[in-house]
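Scroll down for the structure; my scribbles are underneath it.
For this depiction, one protein chain was excluded, whereas all remaining protein chains were kept in their positions.
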Amino acid sequence: MLNTLTIHEILGKLERHECRSEEVVRSVLDAIRREDPRLHGYLTVDEADALARAREADAARDKGGKGKLLGIPLAVKDVLNVKGQPCTCGSKILKGYVAPYDATAIARLRAEGAVFLGRTNMDEFAMGSSTENSAYGITRNPWKSDCVPGGSSGGSAAVVAADEAIAALGSDTGGSVRQPASFCGCVGLKPTYGWISRYGLTAYASSLDQIGPLTKDVRDAALLLQIMAGLDPSDSSTVPVPVPDYSAALKPDLKGMVLGLPREYFVGGLHPDVERRVEEAIAVCRKLGAETVEVSLPHTRDAIATYYIIAPAEASANLSRFDGVRYGFRAAGAEDPIDLYKKTRAEGFGPEVKRRIILGTYVLSSGYYDAFYLRAQKVRTLIRRDFESAFQKCNAILSPVAPTPAYRIGEKSADPMQMYLGDIFTVPVNLAGICGMSVPCGFSSDNLPIGLQVVGPALGEEAILRVGFAYEQATDWRRHRPRGES
Amino acid sequence: MSAYRVTIGLEVHVQLKTKSKMFCSCSTDFGAPPNTHVCPVCLGYPGSLPVMNREAIRLTVTSGLMLGCRINPFSKFDRKNYFYPDMPKNYQISQYDKPLCLGGGVDIEVDGKPRRIGITRIHQEEDVAKNLHYASWSGIDYNRAGVPLMEIVSEPDMETPGEAFAYLLALRQILVYAGVSDCNLEEGNMRCDVNISIRPEGQKELGTKAEIKNMNTFKGVFAALEYEIARQTGVVRDGGKIIQETRRWDADLGQTFSMRTKEDAHDYRYFPEPDLMPVALPESLLAQWKATLPELPAQRRERFVREYGIPEYDAKVLAAEKAVGDYYETAAKLSSNPKAVSNWVMTDVLRTLTGKAIPITEFSIPPEALAELVGLAESKAVNSNTARDVFAIMLADGGRAKDIVAARGLAQVSDSAAIEKIVDQAIAENAKSAEDYRKGKAAALKFLVGQVMRLSKGKANPAMVGEMMERKLSN
Partner (left out) sequence: MADDKTQSAKTMDVRYVANLARLNLTDGEVEQFQSQLDNIVGHFNQLRALDVDGVEPMAHATLIQNVFREDQVRPGLNRDEVLKNAPEHSTDLIMVPTIVE
């Protein structure tokens, strides 16, 4: 079935005239109709628009059109502005908002002929690791429907894993692409900070956010990265470096590569299946010709505190604009504008968002700034230095993505701190501004997916794509499919 | 007189003369229909990001250089967090601890006393939207949101309303000379926050200050300061304490009023703006900008004296307003008598401008035409009275001096024979006056010269008439 194929497989079929884009979209829409009532990965799907665009793409291809994604349907996390589409960010406060512009990443994909088929569920304003914080209901893990898909890009990961999408876009601030990819058994890539433009990505934490692809295999991730990456005049934080040819990084072996294993990551506290699968993956990498070496990331234990100071601080300012004035939801019965803000934000934001706004406001406030925010920014430098030292000794670092496989819905929602602790392996990558990718590396005894994280230095996507690709091709995890309830 | 010393500091916000806004490419044109110069960035839409306008930075640095500041080798932006309806993001992108310019000052003179008022810093920020008030609702126009603003913070060096007024005038003059802003107060190009405190004579520690925000006339600043000094002195004399607060000036009532105290004093929670990269201007670029700095008013005054040989007083008047100086210079360059041009500009031109209440940019006689008229007067082609008549005709009907003189036959008569004829005629027609003069009544000469001018329809060369008349009457 067409919906189960990868982007590159479909492109091949399209080029050989073995199928039409319209058929691909129909196949995906059928899958959505079958699976999404149960999984709820999508918030909105515009069937008519998707089919119309698919037909346009077919017509263009008939005339010799050459877009690198011509007619390929993509699912988009509901945090990215796509002109004419809603963009709720999983929140009530943006209900009714219609994006009047395309994010740069979207525009680049659109220019290559991509079709934006639907908008996926997420933790509200990307704050969360389980998609349980959405104002529009939870998303279920396709492998086990009483488990979370991860978050905050849980919707995107779930629909890719369930073949309700060919590929999807997510955003990653502390692991929100990699961790759901790990929990759902697909590939999730967080590029180097500043590599993909953030223009049009609703901001959560400005110095940590990145858009990332969620795909069925590494080759697809490389393709989407290739198209989206590079300097954008609309985003001052983008890096003025030419984008290399990532397809050239996809080699079948790891000869000559040195892979670092952080001593602090393997000292217990890991779910035994996670430990086992990751060790096995490391062994496969050695077999492929890589050398492994122990590295040390001494400030690992400080990463969670650092992240949960910096991200909420930036978020508290980024979310100030949601006040009921210019777009989205506006509370009724306000007597003056300040009253309007307080009521709108009280009614429009969910509890986790409120908690993080309060936390962020607190750490920036007078008398607390030095002890918290300023100190955290300094520790961030120490964390970055840890990685810089480590990368003197290796080309890429291997680690688990999360300490456990996907947990049960509701299991961690009582105590926010418990959920935060699950981010231990992903947040350091965002703090250091470097790149990381989750690649499926097996299953737990419960048949829940487990991901291997490959971390690279800044602008080191070639290294992590190479490791991910070679490992993936030497295994067949990507051929496994969720079978619904088990 | 007062047992209290006054301390005044001014924070002046200046809108910079760029084509586009500070962080987006929307137009800064004043007076457009509401909400037509807007985009996702200046509206604070989700996902929008700021990008710095290079020209705005250049204008701020230019201002700093012209005001004697040092340019910070490393400058950065910060978010200033507060909620208000004119704030699209509910934070303003501003500069906190590393502004673009530091130090500097403005020279003023009040009652003949020269003083230098220090400048603490100049930083870059973005303007807010405009709130409009109606009976049961308020409306917001975002055209102004995001316009580049430069904030110039003075040292608390001023001690009288007169000094504050002089500082504002001098500052405005330099900024107009710098070409960074039109400083048009009616259009809101320049607004001022006033900080004022008093303390007993002899006390070192400054008193509690009151702040009056968003003043948009210099006269208002003067009046508000006078009022505040009196108010604060009264409070303190009665044993009360000055509250640190924001007050607003009511021009109609001539009083300041306490504004509703906002619930929390200003915890702006400044932190570095993550979306903007720091500004570390390379020496080569600064040198380039320094080399093309516009002239300062003081430099122009000095140059006018040197290049055009006019007295200091003239230079001061002509250089006071840049546009007037520009006008003068264009005319002077075309004239062989820059002093005469100076006289004409200082009297006839400026008087006309005042009478018509127009700026020199709306003056209908171009400087080239004035230069031509002055040339005719200096070469005695017309006499001075005729020249003034021609000026009036040029004002009313337009046209060039030479054409008007030719068309109306206004050329001065300097032919001795012709003049002699009319002199004789005047003496003949006014024998009694001639007799009076011979008897010693000096005023009679003036009368007789006047008669010659009348008979010649004003065209006779008055100097020649006077000289000839005197000769003839003395014989």
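Chains: A and B, in written order; residue numbering restarts at 1 for each.
Rule of thumb we're sticking to: contacts are C-beta pairs under 8 Å (C-beta built on N, C-alpha and C of every residue); 3 or more make two chains touch, one makes a residue touch a chain.
Keep in mind it's a predicted model, so treat the numbers as computed, not measured.
Considering the full assembly, A:V239 is the residue among A:A52, A:V239, A:V284 or A:A474 that touches the omitted chain. Interface note for the absent chain: among B:P40, B:P156 or B:G375, the touching residue is B:P40.
From the options A:S27, A:S207, A:N318 or A:S438, the residue with contact to the chain not on display is A:S207.
From the options A:A103, A:C147, A:V379 or A:M437, the residue with contact to the chain not on display is A:V379. In the full complex, chain B contacts the hidden chain through residues 18-20, 24-27, 33-40, 42-43, 51-57, 76, 83, 85, 90, 131-134, 136-142, 248, 259-260, 263-264, 267, 269-270, 272, 274, 276-282.
In the full complex, the hidden chain is touched by chain A at residues 96-98, 100-101, 193-194, 207-208, 233, 236-237, 239-240, 299, 301-302, 304-306, 308-309, 316, 320, 323-330, 334-343, 345-346, 349, 351, 354-355, 357-359, 361-363, 365-372, 374-382, 384, 415-417, 420, 432-433, 458.
Please note the rule applied: only the chains that are shown with their structure count from here on.
Interface residues of chain A, counted against chain B in their complex, comprise 80-81, 87, 89, 94, 97, 99-101, 103, 198-203, 206-207, 233-237, 313-314, 316-317, 320-321, 323, 325-327, 337-338, 341, 361, 364-366, 369, 373.
By the touch criterion given at the top, residues 40, 43-52, 79, 81, 83-85, 88-91, 138, 140, 267, 269, 271, 274-277 of chain B touch chain A in their complex.
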